[in-house]
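With one protein chain withheld, the remaining protein chains of the complex are depicted in position.
On to subunit A.
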Amino acid sequence: MASLSTTTSTAAGDSLRSFAGLRRETRILRGVAAADAPGSQLRRRQLGVVRASRTSPRLNGRKLRVAVVGGGPAGGSAAEALAKGGVETMLIERKLDNCKPCGGAIPLCMVEEFGLPLDLIDRRVTKMKMISPSNVAVDIGRTLGPDEYIGMVRREVLDAYLRGRAAEAGASVINGLFLRLEQPEGPGGPYRIHYNEFSPAGGGAGERRTAEYEYAIAFQERVRIPETKMEYYKERAEMYVGDDVSPDFYGWVFPKCDHVAVGTGTVTHKADIKKFQAATRLRAKDKIEGGTIIRVEAHPIPEHPRPRRVLGRVALIGDAAGYVTKCSGEGIYFAAKSGRMCAEAIVEGSENGSRMIDEGDLRKYLEKFDKMYWPTYKVLDVLQKLFYRSNAAREAFVEMCADEYVQKMTFDSYLYKKVVPGNPVDDLKLAVNTIGSLVRANALRREMDKLTL
């Protein structure tokens, strides 16, 4: 808190500050200055070499200092976990009221794990509707229990809440734009971070920069629709699949507090995003007729994990690391979870802030995250490859989602983030049904092509 008060007392407008100490950043570092850690090291050979750093030098007279760049769910939860662990934390966010365009769906386990208050959640979706390219609608969610739901949040609300919690735990939240990073001169030297600080009165926004990697765009319009139509969306979210809506993703209508978010996304055909959005609106035409668009937003979304997620004493978390799933495009939970995991790894490696850490500690977080969630990502990747190939495959997908077993497996794995191996007999039946659906869909397509003029 002390540093926050000093910033307010100094000049308004931009001022360059150099920040010495450790921090985490959202940009990829290039170049490695390698040096062997002194003393004995524990070497565990798993995916790579992971070294513990119990022999790292003690920090004298001060706590470990960590900077978190970016104050979304990942940054917020990381800062909170760090601060709680006794580490001196700075959270740098360029736009404190940012509402990232996002479906805003969070799974049930997030509410529990992160202790989110229920008033944060605008809507509790218990009915999902999947609509195929030929407008066959399937209701998903029959297997949900009475207390199970998908939470719909507004990002500006969620992010602010998490940042607030981090501040309460002792982290300093700085409204500033991260500019650049300076590598340490030698081993054990400090990283230097340069950022532009905005005065709280001015409420700076700063520019957003995207790295040059393959990414998807999410495009969303917030539409306020009449109350009668809003009733339909009271507990229902819709997913539209089809070539018209997106070649490699889906279009959605998700309810928020008093409006709906209609959006779509794509990786391969970014230039046609407006066309896809128009098609989504067209597909939902009857249900959102009479609505007014109150906001249009778009944002790049990562579509695969970055090649280097940890380097030196810098680690990537959340969207910066590329933790958005395929097929469903879910990112909020994984961002928050990865932030927390990384923070916990740092706290443990530094023994509550009393020691310097090194790359080995950060790799522990990577290992833990990969081990826990890689199967989920892989399964979703396979689903995407299998079912988003063509309209015929999407028809098969929707047909399969009508199956109760599928719904149960899907929701269980989504809500609780565990890929649960089900009953093998049922799994086999599922496999057979999948193939059958795909074959049927393709066969039907041929028949339809014959009929079409």
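Just so we're on the same page, a contact is a pair of C-beta atoms (placed from the backbone, for glycine too) under 8 Å apart; a residue touches a chain by one contact, two chains touch by 3 or more; residues count from 1.
Basically, contacts and distances are computed from a predicted model.
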Chain left out of the displayed complex - its UniProt protein name, from "Centromere protein I", "Transcription factor GRAS", "Lil3 protein" or "ATP synthase subunit delta, mitochondrial": "Lil3 protein"
Given A:159, A:221 or A:358, the one touching the chain that is not displayed: A:358
Absent-chain contact - pick from A:192, A:270, A:287 or A:308: A:308
Which residue of A:326, A:340, A:394 or A:417 touches the chain not shown here: A:326
Interface with the undisplayed chain - residues on subunit A: 32-38, 47-49, 51, 53, 56-57, 184, 187-188, 304-310, 312-313, 322, 326, 356, 358-360, 363, 366, 370, 374, 377-378, 381, 385
